[in-house]
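Encoded as structure tokens, here's the structure I'll be asking about.
Every protein chain except one is present and positioned as in the full complex.
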Amino acid sequence: MRYESPQTIEAASALLASEAGLARILAGGTDLLVQLRSGMVEPDLVVDVKNIPTMTSIVEENGGYRIGAAVSSAVMNEHADLCAMWPGVMEGADLIGSTQVQGRATMVGNLCNCGPAADSVPGMVAANAIATIVGPNGRREVPVIDIPVAPGKSTLAKGEIVESVFLPAQVKRGGDAYLRFIPRTEMDIAVVGVGVNIELDDSGVCTHARVGLGAVAIKVLLVEDAAKALIGSKLDDAALDKMAAATSAACKPINDKRGTIEFRTKVAGVLAVRAVKIALERANKRASNGGEK
Amino acid sequence: MVQVTLSGTFQQVAGGISTLEIEAKNIRQLLNGLEKQCPELKPLLANGIAVAIDSTIYRDDWFQPIPTDSEVFIIPRLAGG
Amino acid sequence: MARNPDADSAPAPKAVKTSTIEFDADKAKTFKVVGSRPPRPDGMDKVTGRARFGADMVMPGQLVGLILRSPHPHAVIVSIDTTAAEALSGVKSVITRDDFAENADHHDVLCNIMAREKALYEGHAIAAVAATSKAVARKALKLIKVDYQILPHVTDVDLAMAPDAPLLHADMITSGVTPAPTKPSNIAGRSEFGHGDVEAGFALADVIIERDFKTAATHQGYIEPHACVANVGADGMSELWCCTQGHFHVRQVCASLLGIDVSRLRVTASEIGGGFGGKTTVFIEPVALALSRKAGRPVKIAMSRDEVFKASGPTASSSMNVKIGVTKDGHITAGEGEFRYQGGAFAGAPADFGAMSAFACYALDNVKTVAYDVVTNRPKGAAYRAPGAPMSVYAVESVIAELAGEIGMDPIELRLKNAAREGTKSSYGPKFGSCGLVETLEAARDHPHYSAPLGPNQGRGVASGFWFNFGGETCSTLNINADGTVAIAVGTPDIGGSRAAMCIMAAEELGIPYERVRTIVADTSSLGYNDTTEGSRVTFSSGMAVIKASRKAVTEMCNRAAMIWDIPAEAVTWEDGHAKPSGANAGEFEPMSLAEIAATASKTGGPIAGHHEYNADGAGVSFGTHIVDTEVDPETGRVDILRYTVVQDAGKAIHPDYVEGQFQGGAVQGIGWALNEEYIYGEDGRLQNAGFLDYRMPVASDLPMIDTVIVEVPNPGHPYGVRGVGETGIVPPLAAIANGVSAAAGVRLTELPMSPPRVLKAIDDAKVAAQ
Partner (left out) sequence: MSGIHVSTKINGDAVEFVCDVEETLLDVLRDKLGMTGSKEGCASGDCGACSVTVDGRLTCSCLMLGAEAEGHDIGTIEGIAKGTQLHPIQQKILDHAALQCGVCTPGFVVAAKALLEKNPDPTETEVRFWLAGNLCRCTGYDKIIRAVMDAAAEMRGQ
């Protein structure tokens, strides 16, 4: 196994593209090292991307934020403005593992491992985050929802690396939230995860909504029926009930060591309602602050 | 004479006998007497057992005296975690 | 040694030695050091990272040992080909079953540390290599070819008892059944306890509740994986460094498995990173010794966490039925239970201890318990804190709580009405001596926690529990150093602060400050045989050995003073760390301190020491009562522990901090067992959650502070009144939490763990049933 630590993303991409054997990107490494240790993967090349400046910075852009793919969750969560704008996304990332894991783990690593239960992904999906991908054929931009395909499988081609994720500007009366269900209070993998982002008009009618759903299917889902149930309503109980039902209906979970089909399906709806209530509170607070924080 | 009560597996192995009388002044004599009356118990006794004499539990501590009229139980040897 | 069968006609020898010193109530009134909370002697090394645990030892030229493990839960091992592995550069030895001779004394242990004809569980050791690096050793494991013939497997206790179940051992005939079965089965043994007539008892009851319960297998979850370094010299002289609760036991078993004299193997117990019963046996130690013997170099083996889960010893899972009858005014008329425990691939599930302790909290006229010890294709179980008791007591205490509700009586009141006390005939046979159940129940009832208000979706649970405690073979030595300090050697590894307790007891006896005493855990060549640190025995039995050794040293110091003063030894007494003339008739002399006597020891007869070797009998039982407040999220089944109080009888708390620590640690292990911990097996017989990620032990944010109340009802069999405290704390929590959750959820939960899917299903099923 070779270890490379290139200074540019182009060099990193070239290394990955030219490797005949198995290559892996090392960002936070909190998944990769566990896989290495257990013998699950035996790569021939590991490319450490933490020395690439564009991948290790958070930059304001068009009122939103571009977050480098190697930025750790801890660094992200110390960025006060980012946390104020996208608290749900940040909380999702903040739930990955322990404080120790937070110091290394990245949102993009979480995304590119393509685990259905990845805590940071439903929030990014709800926020309609866009990933910038660099590969042998140049740059492209792809909505986060389109990257995972199945556990361990993504739409990235050989030699492609996610360089950054862009979170657009949050609207004046907009709010997001992420809730997950775990049996303990920390350290577990989500049994269900729901990310919600809503926008309201001045009269409190929901004008836009996105609901991302984790751990209930082969990949993270965007639940359009749940969003439809919210849009046009004032997020009253009837709308929330309808949204919960749509969320549960979208679940295609399995029975495993972390939960049952029955449990995941029901709890997805329960958490979606709770998440919308938090997002609503945040949207109203944001509006009352004039669209700031 | 000491009245001995067998519990747990011992009772069944001894053919359903739950109590028996043995002339014994200490645990060693008690165990020898038991073996004589119930030879089936021999392998179990060899594996190690516990003897309760009036609410104090001993291992097969041969020379522990058994006062007359004391209450004696043969129980599984205790272990712990 | 065989007993002489002729001896029974001989007169009884004089009582050679009574193994206990009785409780001294007068001394207890004047304790100076006992009951204080000084810093522990090993603390500094542990907060700075200097303490050396199992994996921290390095021997010169040391190799890395790794073990190849079966991927199959049940398979015949047709052949093992190690030629390619042996040929790999850097590989210094490879061993398989062929490297161990049959061993009648430790047959099951032998079969467990290295599979023989069959692999009996996923993770069962098949072969091992020692190599110059971990990378080489890993490569070598991959080169070992094993031809398996896969057999059907069984991991569930009830399924394993079925007549058509896959059979693990062709020669397993159930013991304890008359007449003996003619066919083999997976039931290793049946045992029965109790007295009276349960049917007659139930006939007197106004309310009878009978329920089925299940608990999952759990792991002790010590943070330090098993690790050892073995070094076998060309002359056969061997040393072994390992983390264990019982290095003398390790020496005995390893010497036997390797066919060497005990005197040739010196075992040193490292600092031990948790045991809870799981480090009372051997797993990797004989393998490391065999690899070292073959390689001619030291070999270190350290288990991975995955190996700890798959191939060390978790506790039993259980399936149980309990039936209890009670009169309207709260008199329990009869109790009956059947307890089926699977303990993995070999006999030894602690079903009998479960059956014995199930009803131990109650004074019953009619009680009957039956235990089944069952084998399955899971790793061989090991002891886990009060082995067998938490499960059976969970079942009984759940029914007790329900009965209290049925007859409208406060659950502590119901327990007090029926509580076992001194003189009660125990459910397992003998009468109880002095014991403190009633005191713990009264303290719980009077605790502010018990009457604090509860909010919506919250429920309070109470349960009591019991553990026997025991003593065992013990010895220790105590040396008075020339500078007046004291060095103690014990043979019981310190898993919870026992070295501090030893220092306290010696300081108390000698009348010197705690800081002048130091205790070490001696290796197997430095001290006589000691039973393992288990059964909550160390503070009781090693402590009593230290007290006895101190008293012997005191006697000698009085002798020395008497010689110096030229008066008879009987005319000298020991008081506050000084030898003094016992009265006016003895003469007028300035008292001599321990340090003064020690300073002249070389001129008054040489070194001064005390030692004591004995069978420590007279361990007192310990009862406890726990109160817990839980909150259940009715929409998700999530359970939060809001408040927790442990009340337990310690006899006498030598170092109260570590007594509280035992209570708190036991309670939290119980919380894990009750709520989320479990061995989860797939259809393929493989463990699905062999890691801390999905085994789900409690983390700091899951818990409130754990309040403790130390009740002290002295054990008459110890000079200071000490009872073992380590194990009882894990017995009540399973039931206490089940009672709390059932109250909060409005439905009785009867299966552990009460994980959210299970709780939510129970709530939803109850709603459907109610409609």
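We just call them A, B and C in the order they show up, numbering each chain from 1.
Throughout what follows, a contact is a pair of C-beta atoms (placed from the backbone, for glycine too) under 8 Å apart; a residue touches a chain by one contact, two chains touch by 3 or more.
Only a predicted model underlies this, so the values are computations on that prediction, with no experimental measurement involved.
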Touched by the hidden chain, restricted to displayed chains: A, C
Selected from C:657, C:751 or C:764 as touching the chain missing from the view: C:657
Which residue of C:78, C:135 or C:180 touches the chain not shown here: C:135
Candidate in contact with the missing chain, chosen from C:665, C:685 or C:740: C:665
Positions on chain C contacted by the hidden chain, ascending: 37, 39-40, 42-53, 55-56, 58, 135, 220-225, 271-276, 302, 304-305, 495-497, 655, 657-658, 660-661, 664-665, 667-669, 691-693, 697-701, 703, 705-706
Contact set of chain A toward the excluded chain (per top definition): 1-3, 5, 26, 28-30, 33-34, 36-38, 46, 48, 50, 72, 74, 97-101, 103-104, 185-187
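As a working rule, only the chains that are shown with their structure count from here on.
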Rounded Å distance between chain A and chain B, as computed from the means of their C-alpha atoms: 67
Length of the line joining the C-alpha centres of chain A and chain C, rounded to whole Å: 45
Whole-Å gap between the CA centroids of chain B and chain C: 25
Junction residues of chain B, two or more chains touched: none
For chain A, residues that touch 2 or more chains besides their own: none
Touching residues on chain C, where the partner in the complex is chain B: 3, 5, 7-8, 11-13, 15-16, 19-20, 175-178, 189-193, 220, 275-278, 280, 350, 352-353, 355-356, 371, 383-387, 428-433, 467-472, 534-537, 615, 617-619, 717, 724, 726-727
For the chain B and chain C complex, residues of the former touching the latter: 5, 7-9, 11-13, 15-16, 23-26, 28-29, 31-33, 35-36, 50, 52, 54-59, 61-65, 71, 73, 75-76, 78-81
Partner chain A, residues of chain C touching it in the complex: 138, 306, 635-638, 675-676, 680, 688-689, 692-694, 696, 698-699, 701-702, 755-757, 760-761, 764
